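Omission of a single protein chain aside, the complex is shown with its protein chains in their original locations.
On to subunit A.
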Amino acid sequence: MMKAELGDPQLVHGQNEKSPSSLSIMWRELVKDKLALGSLILLSLILIVVYGASVLLDQDEIVKVDLLSIYSPPSAEHWLGTDYGGRDIFGQLIIGARNSFTIGLAITLITGLIGLTVGLIAGYFGGVIDNIIMRIIDFILVLPFLMLVIVFVAIVPKYNIFTFILIMSAFLWTGKARLIRAKTLAERELDYVSASKTLGTPDWKIIVFQILPNLSSIIIVNLTLNLAGNIGIESGLSYLGFGLPESTPSLGTLVSYAMNPDVLQNKWWVWLPASLLILVMMLCINFIGQALKRAADARQRLG
């Protein structure tokens, strides 16, 4: 892959023209990687079907209990059968996938924003601010994350999606902040920053318009890999019964029916499709993320 990159005429002659942005390099690498491209197409298809169908499906209709068709196996009427309340599994799968993906994305964006802000500030200014922030991060990183999230979910009054996203975000921004801080520390020492400082550019302009764009590829890689991780954590917590509230089913909720040994053993249509969907989505996002990571690394080696 490196050799192909070096032999790329556009890059070799790039000095005269405007050099391609890091994002377009990453996109080109992504499209060249067959596995990543396949993952991207599959993931897009899944998301189109999920979000498209969830608009058409009536959520009230799906969660309505129908005692006449409890645990019916897949049929023409119910494509993936029904659960213990006679509810259609396929419909729940679509709604659950939509909820899991949306919430995973929301957590990723919020933690990304917090991590970015805190990391840039700590890395750029250093000194006392950096010290205080790093102590806080070190402390949060050694907490037993999963246990505390479960405790929080159990005690928060008026528990809903927003509180869930807040609880998760409160713990998950630290890793990103640490990564961004380390990269900013390295970037801060480079000549272009001192040149800007000498010219009297205000600090916030240097941070937002000069350092931030140079970190964009790292941020994108990190956010992509985190998105997969967050979907996994969310569905895992929902599986344990400490994730999304009951009014918003998640893919993990469907998997959690398998806690009943009879369902696990004899009624595969209840839990297996949701498990496979989580698996496929996480694999796709990870393959895309890994390809982006390789592209970002290759760019660094070239530069």
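Here is the rule we use: contacts are C-beta pairs under 8 Å (C-beta built on N, C-alpha and C of every residue); 3 or more make two chains touch, one makes a residue touch a chain; residues count from 1.
Operating definition for what follows: contacts and distances are computed from a predicted model.
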| item | value |
| --- | --- |
| Hidden subunit of the complex - UniProt protein name among "Fe-S cluster assembly protein SufB", "Aspartyl/glutamyl-tRNA(Asn/Gln) amidotransferase subunit B", "succinate dehydrogenase" or "Putative ABC transporter permease protein" | "Putative ABC transporter permease protein" |
| Residue touching the undisplayed chain, where the options are A:V151, A:L166 or A:V208 | A:V151 |
| Absent chain, residues of subunit A that touch it | 138-139, 142-148, 150-152, 154-155, 157, 228, 232, 235-236, 239-242, 255, 258-259, 261, 264-265, 268, 271, 275, 278-279, 282-283, 285-287, 290 |
